[in-house]
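Every protein chain of the complex appears in place save one, which is left out.
The chains carry the letters A, B and C, assigned in the order they are written, with residues numbered from 1 in each.
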Amino acid sequence: MTGMQLSRDELLRAYRTMRIIRVFEDRVSAEMASGDIPGNTHLYAGQEASAVGVCFHLTEDDKIASTHRGHGHCIAKGCDVDGMMAEIFGKDTGICRGKGGSMHIADLSKGMLGANGIVGGGPPLACGAALTAQVLNRDDVAVCFSGDGAINQGTTAESMNLAQIWKLPVIFAVEDNGFGEATAKSFVVAGEITKRAEALGMASAHVDGVDFFAVHDAAQEAVARARRGEGPTLLHIETPRYYGHFSGDPDNYRTPEEKSAMRRERDCLAVFRSRVTQAKLLDDADLDRVDAEVQQLIDSAVKAARAAPQPGLETLTTDVYVRYV
Amino acid sequence: MTGMQLSRDELLRAYRTMRIIRVFEDRVSAEMASGDIPGNTHLYAGQEASAVGVCFHLTEDDKIASTHRGHGHCIAKGCDVDGMMAEIFGKDTGICRGKGGSMHIADLSKGMLGANGIVGGGPPLACGAALTAQVLNRDDVAVCFSGDGAINQGTTAESMNLAQIWKLPVIFAVEDNGFGEATAKSFVVAGEITKRAEALGMASAHVDGVDFFAVHDAAQEAVARARRGEGPTLLHIETPRYYGHFSGDPDNYRTPEEKSAMRRERDCLAVFRSRVTQAKLLDDADLDRVDAEVQQLIDSAVKAARAAPQPGLETLTTDVYVRYV
Amino acid sequence: MPTKSYRQALNEALHHEMGRDPRVIVLGEDIAGGAGASGQKDAWGGAFGVTKGLLGAFGPTRVRDTPISESAFVGAAAGAAATGLRPVAEIMFVDFLGVCFDQIFNQAAKFRYMFGGKAVTPFVLRATFGAGTRSASQHSQALYPIFTHIPGLKVVIPSTPYDAKGLLIQAIRDDDPVIFLENKLLYDTVGEVPDGAYVVPFGEANILREGDDVTIIAFGRMVHIAMEAAGQLAKEGISCTVIDPRTTSPLDEDTILEAAEETGRVVIVDEANPRCGMAADVSSIIAEKAFGALKAPIFKVTAPHTPVPYAPNLEAAYIPDAKRIADAARAAFTYRKS
Partner (left out) sequence: MPTKSYRQALNEALHHEMGRDPRVIVLGEDIAGGAGASGQKDAWGGAFGVTKGLLGAFGPTRVRDTPISESAFVGAAAGAAATGLRPVAEIMFVDFLGVCFDQIFNQAAKFRYMFGGKAVTPFVLRATFGAGTRSASQHSQALYPIFTHIPGLKVVIPSTPYDAKGLLIQAIRDDDPVIFLENKLLYDTVGEVPDGAYVVPFGEANILREGDDVTIIAFGRMVHIAMEAAGQLAKEGISCTVIDPRTTSPLDEDTILEAAEETGRVVIVDEANPRCGMAADVSSIIAEKAFGALKAPIFKVTAPHTPVPYAPNLEAAYIPDAKRIADAARAAFTYRKS
């Protein structure tokens, strides 16, 4: 079933999840600017259709590995938004009890294997999750989200070959936002990304990451292929990156015109809204209701995070091992 | 000028170098079996046309990076055979004063950057040598020899991309002997090797490594391309591997029939001989004379290595730094 | 008790645990060997023969020859461990850690902490280490100080066939990431090894010999060289305690400190390089926690601060030997504070 044939509930769920990500990120950006959040963070705003379009096909048993820009993947995979916000605030109620922060949000019980501070850290891990499914003869799949910059990390190439020869049920979702930090993709990535899969005989697809339905459909096929035991797929998903690389990045290597055009012309939420309202699958009131709900959800997450206690100092040295001495 | 148009002297030089490698390796194998050489070694016998066909186009200013199976590359690049043999015997007269052994033979003055005990260790180093040429505006090139197994090491993929985006004057000579240790290439390498270059927009060629002339011609083009500043090339060179993976390997994962057919049908020295004698470029007597000379050369190298002193114990702690305290 | 080699002891441990728990898998380069080729299957059983027979017993789904992609397969082992398997990955030589270290120390080792205690990563990485095989600088290092430095890893260095089996079974059953290091020169050594399964717990040192004068602490193969030295010293009337910590992380500080306090004189023997090495580590613990009992400097006997050389005579000089250990013990024994 292609995206445009989804049920009303499914469409609302997809929109809602994208909306949560957008509002979450915009809010984290604002809190960060006002100094209420420690450290810094990499925001996913603009890329929502990718995480949601892919994760739409996954159950809690399926696994994803993520990146430094992981909030969107976490939300799309079902991580608790309150716990995520508290984690980013460094609180004891955080999803990782404040020990991980933005770059290490994880919830294994939801199949979320962790954001990752190491570019290229995820691909081997996703292969491992897929290997578990294969060895235990389950039909779970694993998705490895990574950026266009990560395509040049050796681990990515190794993992793609491994997945292909072992026919692992893994999907390499390469989110191409045109940049690795402040460097344009064109400056550092030789050739076409899908060709790197083709060279291995791996299935691949190139999709517009602003279009939820395009991502949905391509991911559907990839996930089905993996579940059938037919091996990995690479999805090359082109998206905008709304903010700078990290929260404090002046982002002056893009012209203001380029940035405003991007936000104007490449907004997956706006595109979704116009597609579903034009096709009369949902109406504006439906979507506005979601927007309002989501706003509340994030407000309350921030409020709770702010009020939550810091982790106890005794936790500094716990959780290093299951059992040490 | 293609290989078959080489001068008599050039043909004799090519044959002689291949012959030296073959006799060197057969002799190391024998000495190893009789226990006179410490450790163990990876023999290049069968692959001679690759090293010689590629290095034929290189001067002393050009650089090569090599592998654990490096004797052939060293000889083809002009390393002193006596020094190499003494090195393998662990002697003070060795090319690395006995400190490196078979896996670390190097002679930077000949542009030989070292055999390498790490699979995939060489590609970044070759890029570095090519970078030196590019920055200093010289027309040197660098060749990275590596095996079919090494193609799956992340460093190889990273280096190929780096070479391509920087248009480095480097040639990736992938010597495909069908095996990485005891595992067949087909079991671990997804897709076609040249396609991994094509995916990056890199020039490539697939050649029969038993045919010196085929290697010569493909390498000529690759080296010329690099010298013209037009960037890297991948050469996929198919060769047999006469011995087991290392000197003590029982090599029982190949059938006796397969091995004897390989030696019978895929001998670059025999192929060279028949090509040049049939074309009346050289006659058997010319080649027999080379054979005899080479035999003497190796005999005397072994004799000298055997007679040479061990390194002085004081050298254990020298050469760690140029200057430490 | 039956007598077996260190190699066989390890092989038995793998057979036991794979038989016992279907979640245990092994993966690495040529851990079977012969895949895709015309001749014999399971041709190698690992470069050192430790995994021989597993392919036949447990099949290719659980016994996996890998491409030469250490980051990918070691990382896959970490990812599989976090999702329900109990993988045992092999990197042939610990020297290869440099191509896959991130997956070990930033991923597997830190999951549990970063994720607030919610991850369990029963990941075992086996590797060989050590000089003495004329394999030169990139195939002879010890490197366990690097793993020991990293919080989240456990590090095991068995010195006998008995310990090898019991510690490997413990490693596989352990819920934390374990780096399991085998000295190549020990594979053919023999000792008593029960046929059945048993565990040797982590963090419990083995006291091989008790004496009154000098405490010698040694790791891995050095334990045997230390015992040799202790034997010589006994003839001279110097009686030594010899301790094998067996695991460097966790480290059995209590046993070490107690022995150090009893003799007041300590020698630490380690085949790794000296700077920030195991000998330094243990010395510093004693100098901080057992200082009051010390009667002599804490002597370290280690490899020099050099790469491992190839030439047999240089390599022999590189590795600590019984003479150097005995000399250090004598110096400790005869030292009088002026």
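What we mean here is this: contacts are C-beta pairs under 8 Å (C-beta built on N, C-alpha and C of every residue); 3 or more make two chains touch, one makes a residue touch a chain.
All figures in this text were calculated on a predicted structure; none of them were measured in a lab.
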item	value
Chain not shown: contacting residue from B:Ile37, B:Ala51 or B:Ala65	B:Ala65
Contacting the left-out chain in the complete assembly, out of B:Thr17, B:Ser66 or B:Gln134	B:Gln134
Sole contact to the chain not displayed, among A:Thr2, A:Thr59, A:Ser109 or A:Ser186	A:Ser186
Chain not shown, touching residues in subunit C	71, 95-99, 101-106, 109-110, 113-114, 136-138, 145-146, 148-152, 248-249, 251, 272-273, 275-281, 283-289, 291-292, 294, 296-300, 304-307, 309, 337-338
Residues of subunit A in contact with the chain not shown	38-40, 87, 90-92, 94, 96, 98-104, 116-121, 149-150, 152-155, 179-189, 250, 252-255, 258, 310-311, 313, 315-317, 320
Absent-chain interface as seen on subunit B, which is shown	63, 65, 94-100, 104, 106-109, 113-114, 116-118, 121, 123-129, 131-132, 134-136, 142, 154-155, 158-159, 161-162, 165-166, 318-325
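Note that in this section only the chains that are shown with their structure count from here on.
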item	value
Inter-chain centre distance, subunit B versus subunit C - centres from mean C-alpha coordinates, in Å	36
Distance from the mean Cα position of subunit C to that of subunit A, given in whole angstrom	40
Residues within subunit B bordering two or more other chains	152-155, 187-189
Multi-chain contact sites of subunit C, meaning residues that touch two or more partners	66-67, 69, 71-72
